[in-house]
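Subset of chains shown; positions unchanged.
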Amino acid sequence: TRRLNMIEAINEALAIMLERDPDVIILGEDVGYFGGVFRATAGLQEKFGKTRVFDTPISECGIIGVAVGMGAYGLRPVPEIQFADYIYPGLDQLVSEAARLRYRSAGEFIAPMTVRSPFGGGIFGGQTHSQSPEALFTHVSGIKTVIPSTPHDAKGLLISAIEDNDPVIFFEPKRIYNGPFTGFYDKPVEPWKKHRDSQVPEGYYKIPLGKARTVREGEALTVLVYGTMVHVAEAVCEARGVDAEIIDLRTLVPLDIEAIETSVKKTGRCLIIHEATRTSGFGAELSALVTERCFYHLEAPVDRVTGFDTPYPHSLEWAYFPGPVRIGEAIDKIMSE
Amino acid sequence: KAAAKPTPAPSAPHGRQKVLASPAVRQRAKDLGIDLSEVKPAADGRVRHADLDAFLSYNGANGFASAGT
Amino acid sequence: KPGAQPRPDEACEASETAPLTLDLIRVLGDDNQAHGPWDPKLDADTLRQMLHHFAMVRAFDARMYRGQRQGKTSFYMKCTGEEATSISAAMALASDDMVFPSYRQQGILIARGYPLVEMINQIYSNRGDKLKGRQLPIMYSSRENSFFSISGNLATQTPQAVGWAMASAIKGDTRIAATWVGEGSTAEGDFHSACTFAAVYNAPVIINVVNNQWAISSFSGFAGAERTTFAARALGYGIAGLRVDGNDPLAVYAAERWAANRARSNSGPTLIEHFTYRAEGHSTSDDPGAYRSAHEGEEWPLGDPVNRLKKHLIELGEWDEDRHAAMDIACAEEVKAATKEAEKNGILGHGLHHPFHTMFEDVFETLPWHLEEQAAQAIHEREVKWPEGKKP
């Protein structure tokens, strides 16, 4: 193992899959010659050629649409959507076509694509470079939603996603591409190389989709979280000295319900954290599931800490962001019930 | 147990008397065979584990077996 | 006019086709003979085969339409008057070229020999339906016949066809892709994506726009037809474009073959507008009387393609009225027999559907826990509704 940041880990996963499987191809805006606006595909076109890694017209509909056709042919496309905020023009091809193709053709045709897309805020990107639309995809049958939180996981999950025969949306928390941001925006962010989970094995390895990761064990409270917020949650629990069990979901669909149930039944308290807007965010589903499955174990109301129900504002982004204060107070409240 | 006791309560004018409690407290009470409406709640109207404990030790003195932890 | 259109080399510059995007390629004249450079010079056997496919589709449409009216299924769509745009086009392709049709190209399946019984099973969504009753009637899929799964969402198949063609090119495969889309549907962004990607990557694909002049109740002007032709869209992307009389089976065949040869030799994509006419209602849910005059249909603006092909064959001395009448009867019989056969597997809503568990299969390759739980619930509900022994 070496220490990699998240972009390097993703780049490595892509390179490995391009190498191993001649049917894997990468397409998207600026992913080819330039290597992607976040450099996730840097060097890949040079290494694998223009038929394996190529730039596309600026049409998310076209990018996903041709990927559906390529999947039907037998390729395993890995399209990039430059920012999750820009996925909507391609949404119909993703939710009405890719996600339903296996079902509607009774398995005759499949869409084994992995749509990579940077998501989330905290980079002063304003309302169109900061969104977290993951909940929308979890409502659609037939698509898997995967969100890594560390370089180690990013590589292993991305390889699993690419090998998966179902369409996967792979959201990359761009705020932590370069370091595990903990929500203390006025302090410098540590680089990944200092973090335990930047240890990335060389070569091919997989992390199964649908399996959560216990970030730390605890008895007092279960925290359900994913992406950037994993690190914020961890830092806050650390700072408050709460004996929290932090579960990084890694995959929203399919969900590791067993890990969730076991933990909440143990702790009797559950806090859910995400950066996305609150109403009908994935936190709502988690809250409903916990209530349905762990009801009589609950000592306190399941609570959600989320982004607000507004567009992501440019200048007030740290007021919007579900940071240490919001999380800390929610923890205090749950623990005091 | 759909049947509602028509006992009027000041806080719930139209229904049976409501007991406020977390599901975990309700479950424990149920396991212990305690009717929550007989437990004296705290000032905020809610029955907590401590209130159950108090109820148990009070009734324990009257011959109930302790449920332990 | 028939025979007057020049036929450029298949490897020509796209811009050379510009005049053809505003013209109308025709081969069959009023004299029922083939004219000009676009005459595909098909032998009589092929022409008779084409005619037979035409007759079969028409017989099939007639019976399925009636079946829907009789409550055997929920929905049906005819392609009356547009038979050539799918059948003649499909015959100009290799049988393993991949097609991405819209919902009105049942002719392709007929031309490719897909069993009628399978089609009817799908329409009845019965126990024999290979799509497990999941799809609305006529939304076929046949990987074996290189026929892509039909979507209810208009125009989505067009960039998919381009992607398939790009994949074929990447893999050095000789197969090409062809897609069909209604003129109304060309307004969707997907169509624009398809044309843009086809142009940028020089994809070996044929984009067939079936201009049957109607989109449900909206005439083609609402897709822009009063401004220019749909073939002219090709000019905008710098790809080859042809406009063909879609009711002229020979012209359709010739245009499609031209485009197929062009694609197969890596000379690029072609957009073909098939100018035709939707002779009947949009679907069984539609009432065309509410928006177009009763005799508009009768006028068959371009002439019934079945009739035109029949007359051509007679003119050639290769066909006669008696054989035609006999063929029509034979087709009707064949469809009837297939219908009977399919009905053994049940009709819609009469219980002979796929087992409840199939509802949860193929959402993903394997069932995650939540679908397993939901499947158990569905099966449980079935038992509550129809306890052991009681027919569902």
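Every chain is named by a letter (A, B and C) in the order it is written, and numbering of its residues begins at 1.
Heads up, the rule we're going with is that a residue touches a chain if its C-beta (ideal position, glycine included) is under 8 Å from a C-beta of that chain, and two chains touch if they have at least 3 such contacts.
None of these values were measured; they are calculated from a predicted model.
Enquirer: Taking the displayed chains as one copy per kind, can you state the stoichiometry of the whole complex in terms of these labels?
Expert: A x2, B x1, C x2
Keep this in mind: only the chains that are shown with their structure count from here on.
Enquirer: Count the C-beta contact pairs for A-B and for A-C, then tell me which is higher.
Expert: Taking the two pairs in turn, the one with more contacts turns out to be A-C.
Enquirer: Could you state the distance in Å from the CA-based centre of chain B to that of chain C?
Expert: Inter-chain centre distance comes to 70 Å.
Enquirer: As a quick test, compute the distance in whole Å between the mean CA positions of chain A and chain B.
Expert: That pair's centroid distance is 44 Å.
Enquirer: Between chain A and chain C, tell me the centre distance in angstrom, where each centre is the average of that chain's C-alpha atoms.
Expert: Computed from C-alpha means, the inter-chain centre distance equals 40 Å.
Enquirer: I need the residues of chain B touching at least two other chains; which ones are they?
Expert: Residues of chain B never touch two or more of the other chains.
Enquirer: In chain A, what residues contact two or more other chains?
Expert: Correct list: empty.
Enquirer: Within the complex, which stretch of chain C touches chain A?
Expert: The touching residues are 98, 100, 130-132, 134-135, 139, 141-143, 148-149, 151, 153, 156, 158-168, 170-171, 177, 189-190, 192-194, 196-197, 200, 362-365, 368-370.
Enquirer: Across the complex, what residues on chain A touch chain C?
Expert: So the residues of chain A in touch with chain C come to 25, 51-52, 56-57, 59, 61-62, 65-75, 77, 89, 92-93, 96-97, 101-110, 141-142, 144, 164-166, 210, 253-255, 257.
Enquirer: Any idea which chain B residues touch chain A in the complex?
Expert: Those in contact with chain A are residues 22-27, 49.
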